[in-house]
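Of the protein chains in this complex, one is absent; all others appear in place.
Our next item is chain A:
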Amino acid sequence: MNNFQYIRTTSTKAAIDAVAKDPDARFIAGGTNLLDLMKRGIVSPEKLVDISRLPLNKIEREASGVRIGAMALNSEVAENAFIKEKFPLLAQALQAGASAQLRNMATVGGNILQRTRCHYFYDTSLPCNKREPGTGCGALEGNNHMHAIFGFSEKCIAVHPSDMCVALAALDATVLVSGPTGDRKIAFADFHRLPGDKPHVDTVLEKNELITAVTLPDSPFTKNVHYLKVRERASYAFALVSVAAGLQLENDTIQRACLAMGGVAHKPWRLASAEKALIGKKVTEATFRQAAEIAMQGAKSFEHNAYKLKLAPNAIVQALKTAAGIA
């Protein structure tokens, strides 16, 4: 760990300016991931610009939907009455993440930007293209128990670890960003990248840009929803596979569906074809099994994660059954 400067800023603009003028400066909010990365020598910023006190922590109803400030704590969002009522899938996903202590520190913006938990990324003496481009992917032929089955490249098979992001992907979120040249909106589906040839680049966010908020459009998925997280212990473990499932039902016919998976790809994995396949179908286990099969098209496993090829479709079925109330 290096010596570093720590400064607090009082406005978004000042924060962005502070990071923009210093190539080795980084934003810090809750620090629940960044401090780990610094302690392990994975990143060594010269300057930390603390944004946790910026006035970006409000959860506000909008004409249609909700705007969640980037500095809102994970626990605040999870326990917010409006979120629980109108976006229960998001609340459930947040509750499934990390531990109470971490949720009390972690912010929405930071959660979106958290790095992978791949073992090879975290040990600076092992190869990792994400941490050190060109060194190779340690997981490709190593311990890939937790790794991707979709969207990976030979350069990187890591997965995105967030629960919250799986729900945001399913709920068509938009990420609001401010930078030195102004503001922009990024559709959640476009925010995180697939590894391709540049696994060290997780997102489309530029270095000097700051996430200011996430917006969600009004959602029809207020009742029949379920966030299923399959993990190796009952709490405080990253997902082997997780599923965010929402159904809009009329009697027992599916009007609309939203579906996304975590723990399977370099980014939250939206299951658009499976969603489409569900529309107009009756709520039955067979319907869900069929959707799960569609969702799994193109999945490929490695030496230690073949179980995910069984687990992921099973988890989709289970999440949909629970959402539909037939579990």
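As a working rule, a contact is a pair of C-beta atoms (placed from the backbone, for glycine too) under 8 Å apart; a residue touches a chain by one contact, two chains touch by 3 or more; residues count from 1.
Throughout what follows, contacts and distances are computed from a predicted model.
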{"item": "Complex member absent from the view - protein name from UniProt, among \"ATP synthase subunit b\", \"Xanthine dehydrogenase family protein molybdopterin-binding subunit\", \"Putative tricarboxylic transport membrane protein\" or \"Protease\"", "value": "\"Xanthine dehydrogenase family protein molybdopterin-binding subunit\""}
{"item": "Touch criterion as defined above, residue of A:187, A:237 or A:286 at the omitted chain", "value": "A:237"}
{"item": "Contact partner of the left-out chain, one of A:12, A:104 or A:143", "value": "A:143"}
{"item": "Those residues of chain A which, in the complete complex, touch the missing chain", "value": "1-3, 41, 117, 119-120, 123, 125-126, 138, 141-143, 145, 228, 230-238, 240, 307, 310-311, 314-315, 317-318, 327"}
